[in-house]
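Every protein chain of the complex appears in place save one, which is left out.
Showing chain A:
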Amino acid sequence: MLAGVLLLIFLPPLVAKDLCKDSQDGFKVRLSIKTGLGDDAYEWNESEMFLFRSTLAYAMRKHSNQDTYTIDNILVCNDTQRVSFVFVVTSTDDPDQLIPKEQVELAVRQNKHRINNAFLLSDMTLEFMGIPPTLSAPIIYDTEPWLIVFGVVIGAVAVGIVALLMSTVSKKRRAKEKAAGLSEEDEGIVKENGTALSSLGRKEGVYNQAFSNDDRFTKL
């Protein structure tokens, strides 16, 4: 009786260890806490392991949509100083049945982000051997940033060219007008309707009879 009871007590862990050690469906996990967190690194102890098992149970729950996964479904072995170990997931219906590797992989991949965050680590520092990290989506721009800068530069260049050419053209036009103005004065064309100032420039005036001094000729 006692022997039976003892066997019953000790059997599950022994079986569990065998399930974990010899299994093909297990994954090796490696954590590099000191590399990832430097001075803020925490000690790896039983509580942290408890957290790990619970996050994996959470991942299995989310993946299979069954709320029946508990921490006892996650078995761990081959614990090393490196902080690496192997885990397997047992089925909720039958504790001797293991969930196949592919299922576990899918579950982990879907929730890797949450698992990483629980441990304040990243894909580089919390590795699941055999599960490659999902690559982040490439950033897709509506307009490439380089085209925008190019547009600004070309616009500035075009404005510069136009401004310089216009200033040359207007300078030439002014020079031409000045030359034309000077040549008109030299020709001495009398324009009564022209501006009063233009006639001042000429040395000779126009003899205006109305203002002539006839007093010279009258002696009274």
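Throughout what follows, contacts are C-beta pairs under 8 Å (C-beta built on N, C-alpha and C of every residue); 3 or more make two chains touch, one makes a residue touch a chain; residues count from 1.
The rule is short, and it goes like this: contacts and distances are computed from a predicted model.
**Q** Which protein name, taken from UniProt, belongs to the chain you can't see among "Mitochondrial inner membrane protease subunit 2", "Transporter", "Ribosome biogenesis regulatory protein" or "Aldehyde dehydrogenase family 2 member like"?
**A** Going by its UniProt entry, the chain not pictured is "Transporter".
**Q** To test your reading of the contact rule: which positions on chain A touch the chain that is missing from view?
**A** Residues touching the hidden chain, for chain A, are 30, 32-35, 80-84, 135, 137-138, 145-150, 153-154, 157-158, 160-161, 164-165, 168.
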